[in-house]
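Sending over a structure as structure tokens; questions will come in a sec.
Heads up, one of the protein chains got dropped from this complex, but the rest are sitting where they should.
For clarity, chains are labelled A, B and C in written order, and residue numbers in each chain start from 1.
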Amino acid sequence: MLDKIGIAKRIAQEVQDGMYINLGIGIPTLVANYIPKSLNVVLQSENGLLGIGPFPTEGHVDPDLINAGKQTITMMPGSSLFSSAESFGMIRGGHVDLTILGAMEVSEAGDIANWKVPGKMVKGMGGAMDLVASAKHIIVAMQHCSKDGASKLLKKCTLPITGLKCVKKIVTDLAVLDVVPGVGFKLLERAPGISVDEIKKATEGKLIVEGEIPEIKF
Amino acid sequence: MLDKIGIAKRIAQEVQDGMYINLGIGIPTLVANYIPKSLNVVLQSENGLLGIGPFPTEGHVDPDLINAGKQTITMMPGSSLFSSAESFGMIRGGHVDLTILGAMEVSEAGDIANWKVPGKMVKGMGGAMDLVASAKHIIVAMQHCSKDGASKLLKKCTLPITGLKCVKKIVTDLAVLDVVPGVGFKLLERAPGISVDEIKKATEGKLIVEGEIPEIKF
Amino acid sequence: MINKVVANAEGAVKDIPDNAVLMLGGFGLCGIPENCINALLKKGVKGLTCISNNAGVDDFGIGLLLKSRQVKKMISSYVGENAEFERQLLSGELEVELIPQGTLAERCRAGGAGIPAFFTPAGYGTEVAEGKEVREFDGKKYLMEHWLRADFSIVKAWKGDTSGNLVYRGTARNFNPMMAAAGKITIAEVEELVPVGALDPNNIHTPGIYIQRIFQGKNYEKRIEQKTVSKSA
Partner (left out) sequence: MINKVVANAEGAVKDIPDNAVLMLGGFGLCGIPENCINALLKKGVKGLTCISNNAGVDDFGIGLLLKSRQVKKMISSYVGENAEFERQLLSGELEVELIPQGTLAERCRAGGAGIPAFFTPAGYGTEVAEGKEVREFDGKKYLMEHWLRADFSIVKAWKGDTSGNLVYRGTARNFNPMMAAAGKITIAEVEELVPVGALDPNNIHTPGIYIQRIFQGKNYEKRIEQKTVSKSA
């Protein structure tokens, strides 16, 4: 089973040289720490920055420099700053190569729900709907099941939808899966110590298992 | 009768302090020379500049600084440069207070034709259609009649239209007129030495003459 | 150039009436018009509709106007981190319209640029799409969204000249440029007011044509919502 850092590390393996990447809040933010230094990638912050750098050291905090999670950040050399309209133009126009975000549910069609739980306080969708509607490639970082053991990889989402047919790949604490349109969740890799049967049990949506399923390698 | 400079001088009287103004090619460009120095106005060039200054002196010509007529220009202190999308956003969004342009024909409804003569080479509308569709206030500088004496202030335009019901005021070699929607051309002033009868004869569209019509004063 | 300078925040907001529709720049607490928010608080204007990506926190930013019950409606993309907000929302005192962040940015941009409607894929298939026209282009579904405009837009810039040309700093730019263009009257507060000619024309973020009033703000707190530091240098 993977912890949050494990999920982040495994997603970091998907990153390719030359990519522009938008990282969501939570586990996706951690991915930045595990991207090999040999790769040249640029991280986008949808509030108006290309080139997110590490968090600042204590003396270098700048209130005018935050990420989409409102955390203080720094800029890499070669960064650019722009308005929210330009930023979402970039996202909507398909210029961002990879979007990594969290989810509460994903359906076997690739629908995602991650913005609202009925009955709970609604905080808003922020940029999530724009991101999922336009991203060329979306990887979801999530727990395979809820705390009470219910699967979050479903036939159909039960929570309000953020976007339809958009998720391409999922990395959970149990497995790595592709969403194959019209087919279902295709199991690619097992988390260390997790059996195919355990993943089957934890997946409500249609799970495709073909041949030997290897364990995730780091 | 007014010459081109006379028309430009009379239009300059319409300019008010604090205005942002777009000047078309030809007579409208001349208007800039006669705006009283006491007025603070800003001239917009739709290729991406607010704050057009005088033509440069010989040693200061800059190929990267031209107006919409492709003439070399200078910038006033406090200018700003921007893209064509921003520039026409400004125009379309109604931020430009006054647009002054030339016309081949104007109808009594305020329609304007100034971009195309069938049978002649079509050069394109440039920014004219955007300007007339969006300007808050449009003043047209034109000759009252064509070279063969035909009126250019018509019931209906005969040439392809640039925009509908947009012209508010016209200054010709013979007269100053308002376009009153649903009514016609309202005669405001006569050019020096021109009688009301001469203006009537030169105007095909409906001309409204109420009371004494004063001569243009400079 | 045209002089747009007013003395201070109180002067800048003095004619904002009850029930006005306002746009307020900023993302989180970054790039928000602190001085004008305080002046609105002091003035006590009521029934405001506030278009702003966020709603501040309990004791800072738009949160202050919520606490004093001056806001009737929020139009935002993300409004967490605010207990008083939640109380008013659940009790029905406050209306909230939630809009995807990119759609909000583009609707403001459309308002300033004279585009009454446009198509975006964001929100298709979600409850955001309810009642909206759906159209397909090149095999993909889009929603028609309308422009947003405001009676007054209130923006915050780093530097500005007396004719209203603005330069923002860092990620404090965010929604400010689009909102500056989408207000019938736009008020800019700046950290540093400079004479005309002091800013490079090539590097103006908001041309002065969009600004009707400008003043140099004071006592900027520039509060940080999530101070996050790394240990290594």
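As a convention for this text, a contact is a pair of C-beta atoms (placed from the backbone, for glycine too) under 8 Å apart; a residue touches a chain by one contact, two chains touch by 3 or more.
Because the structure is predicted, anything quoted here is derived from the model rather than measured.
Trainee: As a test of the contact rule: which chains in view would the missing one touch?
Mentor: Within the full complex, the chain left out of view touches A, B, C.
Trainee: Provide the residue numbers of chain A that touch the chain removed from this figure.
Mentor: 17-18, 20, 40-42, 44, 49-51, 75-82, 85-86, 88-96, 134
Trainee: On chain C, where is the contact patch with the chain that was removed from view?
Mentor: Per the touch rule, chain C residues meeting the hidden chain are 106, 110, 113-121, 135, 137-138, 140, 142, 146, 167-170, 200, 202-203.
Trainee: On chain B, where is the contact patch with the chain that was removed from view?
Mentor: Residues of chain B in contact with the hidden chain: 45-49, 54-58, 61-67, 69-73, 81-85, 87-89, 91-92, 111, 121-130, 133-134, 160-164.
Quick note on the criterion: only the chains that are shown with their structure count from here on.
Trainee: Smallest number of touch links from chain B to reach chain C?
Mentor: 1
Trainee: Work out the mean Cα position per chain and let me know which chain is farthest from chain A.
Mentor: Relative to chain A, the chain whose C-alpha centre sits farthest away is B.
Trainee: Could you grab the centroid distance between chain B and chain C? Build each centroid from C-alpha atoms only and quote it in angstrom.
Mentor: Distance between chain centres: 36 Å.
Trainee: Rounded to the nearest whole Å, what is the centre-to-centre distance of chain A and chain B, using the mean of the C-alpha atoms as each centre?
Mentor: 55
Trainee: Indicate the residues of chain C shared as contacts by at least two other chains.
Mentor: As it turns out, chain C has residues touching two or more other chains at 109.
Trainee: For chain B, give me the residues that contact two or more of the other chains.
Mentor: In chain B, no residue touches two or more other chains.
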